Structure formats: structure tokens, C-alpha cells
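Sending over a structure as C-alpha cells; questions will come in a sec.
Note that this complex is displayed minus one protein chain, with the remaining chains in position.
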Amino acid sequence: MIVILLNGIVMMLSLYLIYIWVPPAAILGETSRIVYLHVPLAWVSCLAFAVAGIASLSFLKKSKINYIVYARSSAHIGLFFSILTVITGSLWAKVMWGSYWNWDPRETSITLLLLLYIAYFSLQQIVSGNPKAPMLESVYLIIAFVASPFLIFVAPRLYPTLHPEPVINAQGQLMLDTEMRLVLAISLVSFTLLYYILLGLWVRIYVLKSKLHEE
Amino acid sequence: MKLYAIVTAMQFLAQTDSNYSKTLFWVSAVVWCGIVCYLVVLHRKIKQLEKRVNGKK
Amino acid sequence: MVTVKASNLSKRYTRMLFRDMSFSVATGQSLAIAGPNGSGKSTLLKIIAGVMTPDSGNVAYWYNDKPVDTAYIRNYIGFAAPYINVYKYLTALENITFAIGTVDDDAVQLLDVLGLSPHSNTMLMFYSTGMIQRVKLALAFLKKASVLCLDEPGSNLDEQGKRVLFSLLEKVQPTTAIFIATNDAHELNFCKRSIVLD
Partner (left out) sequence: MIKALWRNIQKDILIEFRSRIIVSIVLSFSVIVTISIGFATGGIINSPLLHAAILWIIIFFSGMNTLSHVFFREIEESTALFGVIHYPAVVIYLSKLLINCCVMVVIAIMVIIIYVFVISVSVYHGIYLIAILIAGSLSLAFATTVIGAIAALAGARGGLFTILAFPVVLPLFTVAIQSTARCFEQQVFSPLSAIIFLLAFSMVLGMVSYLLFPYIWREF
């Protein structure tokens, strides 16, 4: 319960800071506030993916069933947040560069993450009856987990000729001064706490589901 | 869960009275409604499952 | 001299197949596993052969009183069962070279005894089920392993085939530990000891 309360307070604080307190960035004005939402969303999707990868790895090592529950729950949250990130990203790109989609390296890596989640869940659907399902899922997740850093090396080299360098590269290289950086940090913390709560909810769902099947 | 409902309501209030740009409004609307609905859906799912588990015992 | 020691094995699918199953079989002994269909005979045999892990308990292999690492158990086991399919696009000899490595004169002689030598160069897709069963038995016996696991070895065999099977079993009995999962009366009383799964 404390975590929920704590997160409630931090969330409200970050909300207040984002929408009212922090000074808008030089050129972008109001829309620059979206950074404080978009970046944490992307961060949580990656965090969820990493947690799912590590959970699958430990499931392989110790093959205790609750690790696979963590991997699945974390993947659920990751899927939801990566969808949100893609939506907010493209909405914002509409303003920044005038088109909903223009192959910015950040966008492609998040989309790849979304593709990975979709692939993972389609696998999960198909193997749900199979006794080897947990093993198949975690092996695939580990393969994806190992392959994903490679894209980070590839992303900046992606179609370098077509990619216009914006005044402010909207994803991360924003010239953040101290206040903005502080607000971003708080927002990141509040979203991570939110992730933690959602993880607890999903784990609860899986535990209840397995209880149901057992009887 | 009610906490989040209040938080989002407050956020909308902060929105409407000041002249923030439309995109910011849309983006925050998408984000916050998404999260709140997600929480509510999960919460209801848990309640439902708990009812069925207790029902079975 | 090999000993296969199983200690409180248990395995559960939708229902508990068997619980705390313990036995020990040494070279020269044989154990039959009987029980109605779906009682877990094959599962138990797979666990003994090291191809499936039990929910609890374990199977220990001792060769000349030295424990055998689980990764190398497969070299000590000859396994023939209806659920182990041979490659239809390969001929009998090719299957043997794949599984055993070389087709030596023992192999040729055994194929002759099993009446397979005239067809040993045709693909198994053209074989009858009885002949396929004989190929499977040949593969298990040719392994010359110190443990022999057979799941319904007599299935699809005609009288002459069964006679050959029992003569082979008698021949290898002194030097191997034999496990047979079956409901066939003749095979059951071939084995000295037996377990019944319900």
C-alpha cells in the first residue's frame, strides 16, 4: 500500500511540475512539456523489456515458475507502454517535423520493441496449451533481449541521408537546463513506480489464474 | 485507484483554464486516460478473478 | 555391470500418474511395467531412459559402481518404442548408420535374423508396420547397450517375429538390465519382476 501512496504523491508532484512550474523550452514553447511524458514512457517500455529478459534468464537457470510470471507480466506492461510511446511519439512528430512518421532513429527502435512484444504475445497465444510453453517463451525473449542492443548501434546509421537533423532533436538531446532535468528525473521516478505497481497487479492476475486452473 | 482518478481530474482542470497548445492536451489526454483505463481494467480483472477463486473454494 | 536405481519418482500430467516410485534393476535382471492405457507406462519408461525429467525423485545410473553423469546416460541405453519414429526417407541401413555409426557384420546378421536383409536398401516408407517395428528393435539391440528399454516390443509382430524377439531377449539378458512396458502376458512373465501402474 505504501508504494501506491508514495507513487500517488510523486505522481501528483510531477504533474504539478510538468504542467505548471517548469519553464517551456526556448523554441518549442508549450509542446516541449511532452518530453516529460514521452521519455518516461519509452524508458518504462525498455525497462519492462529488460526485466522480462532477466526474468526469463533466471527462469532458465532456476526453472521456478514464478519467474515466468514476472516475465509475462512485465511484457504485458511493456507492450502497453510501447504502444503509448509510439502514439505520443508520432503525435509529437506531427508538430515537430510535420509528418506522423519519418524514420527517426528513436522511433524505429521503439517500433522494433513494439514488434518484439507483438511477436512475443503471438508466440504466447499459440503455445498456451503446450507443456513447453514457458521454456519456449523465455528462450525467445532471451534471443530478442540479446539481439536488441545491436539495433542501438544500427539506429544512428539508419538512412543517414534522409534524416533531417531538427533544431532540437526531440528525443533526449534536448538542451535541458537544470530545472527541466530535475522534472524529467521526477517524472521518470514516478513512472517507474507506476510500472512497479502495474507489475504487482499483473502478477496477482497470473497467480489467481493459476489458482483457478489448479482446482 | 481513486487516487489516480482525482489526479487525472486535477490535471484536466489545470489544462482547460490555461491556453496550452492543442498537441500537449492531446498527448497528455492519451497518456493519462490510457493509464487510468489500464489500471481500472486490471483492477476489475483482479476483482473478477478473486470472486471466481472464492466462489470455487 | 550396470545398476539403474530410481528413488521416489513421481510425475503428474492432468492427474498424478505415479508417486514415490522406487526400484533398482541391475545387469541380468528385468522389470516389466504393466498397467492400462494412459496409466503412465511410457512416461515412466521415458524417465528411466533419461529422456524425460520426473516432477520429483531421480534415476541414478551406476556403471561398474561408478555413477554415470546424466549427460552420458544415452550411451548406455537402447530404446525402442511406438513413439520413437525412424526416418521414412532413409533405408534401414542408413537409419542404422545414423543411429549406431557403422553397419558391421553383427548388424547384417541381426537384420538377417529379423528377416529384413532383402529390404535393407529400400526406404522405410515402403515398409509395413511390422517391418518398421523390427527395424526399431534392431536399432535398440544393435546399440549393444547395458540397459534396454522396450515399450510394447511385441506390437505389430507376427508369431515368427515374437519368437525372434524372445530369443534375442534371452541372448542379451545376462549382460543387460531390461525394462519392458507392456500388457502382453508373454512379455510380462518373461520379466522376473514387474510393477503395475493403475
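First chain written, first letter: the chains are A, B and C, and each begins at residue 1.
Simple rule for what comes next: a residue touches a chain if its C-beta (ideal position, glycine included) is under 8 Å from a C-beta of that chain, and two chains touch if they have at least 3 such contacts.
Owing to the predicted nature of the structure, the values given are computational and were not obtained by experimental measurement.
Although it is not drawn here, the omitted chain touches the following shown chains in the complete assembly: A, C.
Which of A:Val3, A:Ile65, A:Ile118 or A:Ala185 touches the hidden chain is settled by the complete complex: it is A:Ile118. Of the listed positions A:Leu13, A:Val95 or A:Val127, the one in contact with the omitted chain in the full complex is A:Val127. The residue from A:Met135, A:Leu188 or A:Val207 that touches the chain not shown here is A:Met135.
Within the full complex, the residue among C:Asn8, C:Ser22, C:Ser56 or C:Asn85 touching the omitted chain is C:Asn85.
Although one chain is not shown, part of chain C still touches it, namely residues 46, 49, 51-53, 71, 74, 77, 79, 83-90, 94, 97-99, 101, 123. Those residues of chain A that touch the chain absent from the view are 60, 112, 115-116, 118-119, 122-123, 126-127, 130-132, 135-136, 139-140, 142-144, 146-147, 150-151, 153-154, 157-158.
Basically, only the chains that are shown with their structure count from here on.
Chain contacts in this assembly follow no simple pattern; the graph is neither a line, a ring, a star nor complete.
Between the CA-based centres of chain A and chain B the separation comes to 18 Å, rounded to the whole angstrom. A straight line joining the Cα centres of chain B and chain C is 61 Å long.
The mean-CA centres of chain A and chain C are about 52 angstrom from one another, to the nearest whole unit. Contact residues on chain A toward chain B in their complex (touch as defined above): 4-5, 8, 11-12, 15, 19-20, 29-31, 33-34, 37-38, 41, 80, 84, 87-88, 91-92, 94-95, 194, 198, 201-202, 204-205, 208-209, 211-212, 215.
Partner chain A is touched in their complex by these residues of chain B: 3-4, 7, 10-11, 14-15, 20-21, 23-24, 26-28, 30-31, 34-35, 38-39, 42-43, 45-46, 49-50, 52-53, 56-57.
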